[in-house]
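For this depiction, one protein chain was excluded, whereas all remaining protein chains were kept in their positions.
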Amino acid sequence: MRVKSFLVAALFAVVANATTNITWWHAMGGRLGEVVNQLADNFNKSQSEYKVIPVYKGGYEDTMTAGIAAYRAHKAPDIIQIFDAGAATIINAKGVVYPVADLFDKYGTKFNANDYISGVRNFYADSKGRMIGCPFNSSTPVMYYNKDIFKKAGIKNPPKTWEEFEKDAAKIKKAGYIALSQSHSPWIFAENFHSRHNLQLANKNNGFDGLATKIYYANPAMEYHWSKLRDWINKGYYKYYGRGWADNQQAFYDQKVAMWLGSSGSFGGLKKGAKFNFGTTYLPYWKKFIDKGAQTFIGGAALFVFSGKSDEKYRGINAFLRFLTNPKNQYFWHKETGYVPITKAAYELAKKDGYYKRTPDAEIGIKQLSLPSQKWTKGYRLGNYVQIREIMVEEFEKILNGQESAKDGLETIDRKADKLLVRFARTHR
Amino acid sequence: MKKISFSSLFSHFILIIFALLFLVPIWVVLASSTHTPVTILRDGLQFWFGDNFINTYKSILFEHSGYTKNVTAFRMLINSLILGFGFAIGKVVISSMAAYAIVYFRFRMANFLFWLIFLTLLLPVEVRIVPSFEVLSKLNLLNSYTGLIVPLIASATGTFFFRQFYKSVPDEMLEAAKIDGANSWQFFIDILVPLSKTMMIALFIVMFIVGWNQYLWPIMMTTKPEYSTLLLGIKEIYQSNFEGTYLPEFNKAFAMTILALIVPVAIVIIFQRWFIKGLVDSEK
Partner (left out) sequence: MKKVQFKGGIIPYLFVSPQIIIILVFFIWPSVMAVYYSFELQDAFGTSSQFVGFLNYQDVLGDKDYYNSLSFTLIFSTLVTLFSLGTGLYLAHKANEVIKGKGLYRTLFIWPYAIAPAVVGLIATFLFNESHGDLYHFLNQIGWKFDPKSDPFDAQVMLIFISSWKQVSVNFIFFLSGLQGIPRSIIEASKLDCKSDTRRFWSIIFPLLTPTTFFLLVTNITYAFFDTFGIIDTTTRGTPMGQTKTLAYKIYQDGFLGADVGGSSAQSVILMLFVLIITIFQFKYIEKRVHY
């Protein structure tokens, strides 16, 4: 009985398996994961040759780790979502990925790098501007603030600069709240801090011109900022809820803190879950160090295609990527998640649809990304950066804890990071 | 008279306090698993049962959860059972055979092989985890029960256990068997194995617990959720719940925790005597 039904099922499987499966490993959990599944569903329903199967592998680090392990075991998926910190590692690994620019060329998708907004374009491209990874979810750090608490504290507008923040924080403290929490020290208070203040991050043009060997986090602006953070902890203006993204966001949900620095991509979840009025605004900057805050760059991730797959699969991947970069789908992704529309066309579509008139908050991220670019607002391309971020978080924790001065902590980061960068450079000679 | 009863009262008191220290956390998790997540979020951990028991346990056992939504806790339970049984059986069979060879035979490589086996006590899996992954992938054993079970049998504990036992078996048994004309295979099967039945059961129980409770090894050696064990499942539910912006489903996480521990705990309690034998006698 069992054998029979097994044979019948096998027969069906063989016949029905005319579709090519495309596995897509991603790091989008919770609500984001639902939208991912919806996108895949929509694509699968729109045609019958290919079936995209999204697989959630955990956070960005876990997804990358799983991808590396799978590749080494010759069991890599077809598409993988790799985040900003991992970009250098995967781009510099010889022969591991099939650059999307080449893929599009071969399978006939018209593709122009200039269709992408400037903050997005260069991050996943090679030195000649050819895209290796396909930007998918891009976000930038923005500030969310609790309008109700602001009202109680008697503050009309959210602070534009950190100087203004300090004044507001005192009022918020009086009203019985903590002024600030943030969810990602390296991304928000180091990488984008540099961008916002137009400060160089690493040598070799932030790593875009070659394998960088020196990082520049120990500088007067960072020292000032991190000393201030420690100061604010003592004053009760800022609280560090640990290194978990969700823990620091939870404080904002729980209405313990008035302002939260998160990602423009957090918008979707906040919209659904927050039980209070909140607003979105730009990431503050120090007027002391720059007159007008500069452009930030993208965080988030891109989709990379592994090499060594069949022609049939590449056709399918090509079709799927084209589907994803279609303005309509981009707009859908943007609306549902808060990630920025990465093509100009998608941005125009959203504007035309009146989306930003209805929800002006949703435009903050892309507006911040569209500020005029300056010398050091391009982002970075650094190897071993996942470990470097680990070091950064550890030293930052020591600074916030008062165990180290900001100067010492930042110098330690530079010293340790340089070692890792040199190691990476040596590996890829 | 008074002195004795005070000190014995005191002993009981101490023992009860500590017993509670161990019981209470489990109790709290069990009780909390029967409530809705809202209750837990609002009121904290619970000390008594709620009315969400059937709902919670049914949903985790039979609803698909985890990352890809195609794996149920039931499946993971099966995997844990397979890992526990497979490992325990494999260990008992292979170690008893290896110990037999070393104790009952005079052959040239005996000493060298003994030391080789002893060497494995040196290195727990954690230390060679990265290269082990490479080896398994080269042998195409990732995401397979074989890959999950067999490599773990490499450690020497079972062999030493049987070696100790065999050494305590009187020589007369072997002499008598030889006189009867039994060959080494017959001696093993007809005499030694029945004699070691209790020891085998004891070791089986201890090793079942070890196999069931494997954590790092299944994490590394499986990439497909169909091979997840219960322990991995808890970790995933816990992580994915706490990463999203939804209400974390504590009740499910708690329920899975209870599932993960109830089987080995029950086994240890029910088979106490054998279990203790298996542990204590492997020391000598």
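Letters A and B mark the chains as written, and numbering starts fresh at 1 in each.
Here is the rule we go by: a contact is a pair of C-beta atoms (placed from the backbone, for glycine too) under 8 Å apart; a residue touches a chain by one contact, two chains touch by 3 or more.
All of these numbers come straight from a predicted model, not from anything done at the bench.
**Q** Looking at the full complex, which residue from A:R72, A:K173 or A:K271 touches the chain that isn't shown here?
**A** A:R72
**Q** Mind listing the chain A residues that contact the chain we can't see here?
**A** Considering the whole complex, chain A reaches the absent chain at 61, 65, 68-69, 71-72, 89-90, 92-96, 240-244, 247, 250, 254, 384, 386-387, 390, 394-395, 397-398, 400-401, 403, 419, 423-424, 426-429.
**Q** Can you name the residues of chain B that touch the chain not displayed here?
**A** Listed in rising order, the touching residues are 7-8, 11-12, 14-15, 18-19, 21-23, 25-26, 28-29, 32, 40-41, 44-45, 93-95, 97-98, 100-110, 113, 116-124, 126-135, 139, 150-151, 153-155, 159, 166-167, 171, 174-175, 178, 184-185, 187-188, 209, 212-216, 220, 231, 234-235, 238, 250, 253-254, 257, 260-261, 264-265, 267-269, 272, 275-276, 279-280, 283-284.
One rule holds for everything that comes next: only the chains that are shown with their structure count from here on.
**Q** Mind listing the chain B positions that touch chain A in their complex?
**A** 67-68, 133-134, 136-137, 142, 220, 223, 236, 239-240, 242-246
**Q** Spell out the residues on chain A that touch chain B in their complex, using ranges where they run on.
**A** Touch list, chain A to chain B: 29-31, 33, 55-59, 66, 69-70, 72-75, 244-246, 249, 266, 269-270, 272-273.
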